[in-house]
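Take a look at this one; I'll ask things after.
All protein chains of the complex are present and in place, except for one that has been dropped.
Letters A, B and C mark the chains in the order given here, with residues in each chain numbered from 1 onward.
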Amino acid sequence: MKQSFKMIFSLCLIAVISAVILAKVYMITQPAIIANEKRATENAIYKVVSTATSYKESKSGQTDIFKCYDENNKFCGLAFVAEGVGYQDLIKVMVGVSTDFNKILAIEVIENSETPGLGNRIVTPWFENQFQNLSLQNKITVVKVAPSKDSEIQAITGATISSQAVVDIINNKIEELKEYK
Amino acid sequence: MNIILLSAIVMIALAGILGAILSFAYSKLKVEEDPHKEQLLNLLPGANCGACGAASCADFADKLIKGEADIAKCSLSLRDENKVAKIKDLLKN
Amino acid sequence: MQRTNILFSDFIKGLWQQNPTFRLLIGMCPTLAVTSQVQNGLAMGLATAFTLLASSIIISIFRNFIPKEVRIPSYIVIIATFVTIVSLFLKANFPEVSKALGPYVPLIIVNCLILGRQEAFASKNPVQRSIADALGMGIGFTLSLMVLASVREVLGMGTLLGHQVIFGNFRPWVIMLTPPGAFLTLGLLLGLINIIDKAVKARREKKQ
Partner (left out) sequence: MVKELILVFIATVLVNNFVLKYFLGICPFLGVSDNLSSAISMGFATTFVMTITAPVAWLINNYILVKFGLPFLQYVCFIIVIASLVQFVEMVIKKFFPLLHQSMGIYLPLITTNCAILFMALQLVLKDYSLIKSMVFGFGSGIGFTFAITIMASIREELKFQDVPESLKGPGITLIIAGILALIFVGLGGLIQVK
């Protein structure tokens, strides 16, 4: 009987010590972790709505929307995160749209694990800048050649699935938010 | 309740239950191991990493006794010359 | 004098003679996964070395108090505690490295290298020897990760630690950044090391 008591006691002792230490470390590092995440989203917002200097967070449906205000505190745009599955795994895109919701200001791919050298070229400025001032009247479409209409973008050679994925993610999120507007 | 107390309680409960299960298992489900293999197991690293091709250290010990495997394949225990020597002479008798 | 050279031999063994990655072939999961960049390889190596060192010290101190039956669960809880501390530390101070290493930081817990060391060495030897051994293995592991990572980064992206290394019209071999590249590079590296090893042995015999 003494043997099994010794086993349980030592396992519990180690578990308690580790729990207390981890709780302490968690409380110390938690503020820094939250600050990091907040700074990352903030950088993306200010990159996507270039004129913004401050923003207010609000909810529409389940997605949180960032209302952006420029230096003389005028409402200058909306930013939100759209996410979906790309060629390999999750893609997250921060999208900035104009106040009347009919023009994309800019986008930034904030997270992706597409194939290096091919799919992850969706992060290059060349691809992202194509979305600037793209009209949202009709759905955005991907073309292989030079875009003709104003809601078309050119796919990256060798990474059509990833390019199409980014466009679909944005379209679906815009559709979803349009109902809530 | 603050986090430290809460996590301590959760861990005590978990460790307690698992400790009880293991101690119950050790007392009720004890299967006699032949002492020869028991000594060998104490000398082997016991990390069950599978690098030697055997399923686990216990399986590797069986194979050593039956002579199907040689100690050089266990990369972890190569670290300790005197241990390897001890294993070798244990296998001889 | 005799005391220190045991410690020194423990330390040196981990670096080359029994290098965990190229000689003992353990701890391969993170080795292949995070070595597409030298920076990530270095971070993973240091994280593993810290966990190995810290848990070796604790385990070799308490090696007589932990009953044999619950040996593995208790060692694993100690190792998991240190890995969680490292993971929280990385998330707080180096967010991009933590994102780059991603799911492979918690895998240090089940890294065959660490549990193998605790079982084989730390739980049976005094603290000083465990520290020397842990340092040797940790640094050996980090060095081998960086060797593999530099090969893959230079060929895969033409850069080393972020700085452009190869100029002119060098088209980087993108395969080096993908899983096949990792397997092939490590396989060929093992072959290369065996060749070097045989050459060194041959020269030593000739000298005698």
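One rule holds for everything that comes next: a residue touches a chain if its C-beta (ideal position, glycine included) is under 8 Å from a C-beta of that chain, and two chains touch if they have at least 3 such contacts.
Computed from a predicted structure; not experimentally measured.
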Partner chains on view for the chain not depicted: A, B, C
Residue touching the undisplayed chain, where the options are A:Thr51, A:Gln88 or A:Asn171: A:Gln88
Residue in contact with the excluded chain [from C:Ile58, C:Ile109 or C:Met157]: C:Ile109
Candidate in contact with the missing chain, chosen from C:Cys29, C:Ala100, C:Val127 or C:Val165: C:Cys29
Positions on chain A contacted by the hidden chain, ascending: 15, 18-19, 22-23, 25-26, 85-88, 90, 115, 161, 165
Footprint left on chain C by the chain that the document does not show: 25-29, 32-33, 72-73, 76-77, 80-81, 83-84, 87-88, 103, 106-107, 109-112, 115-116, 175, 178-184, 186-188, 190-192, 194-195, 198
Residues of chain B in contact with the chain not shown: 3, 6-7, 10-11, 14-15, 18, 21-22, 25-26, 29, 31, 47-59
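In this text, only the chains that are shown with their structure count from here on.
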Cα-centroid distance, chain A relative to chain C, in whole angstrom: 33
Touching two or more other chains - residue numbers and ranges from chain B: 15, 18-19, 22-23, 26
Touching two or more other chains - residue numbers and ranges from chain C: 69-70, 73, 77
Chain A - residues contacting chain C, complex: 3, 6-7, 10-11, 14-15, 18, 21-22, 25-26, 29, 32-33, 36, 40, 115-118
Contacting residues of chain C [partner chain B, same complex]: 13, 18, 23-26, 69-73, 77, 112, 115-117, 119-121, 133
Chain A-touching residues of chain C, taken from the complex the two chains share: 36, 65-67, 69-70, 73-74, 77-78, 80-81, 84-85, 88-89, 91-93, 95, 156, 172, 174, 177-178
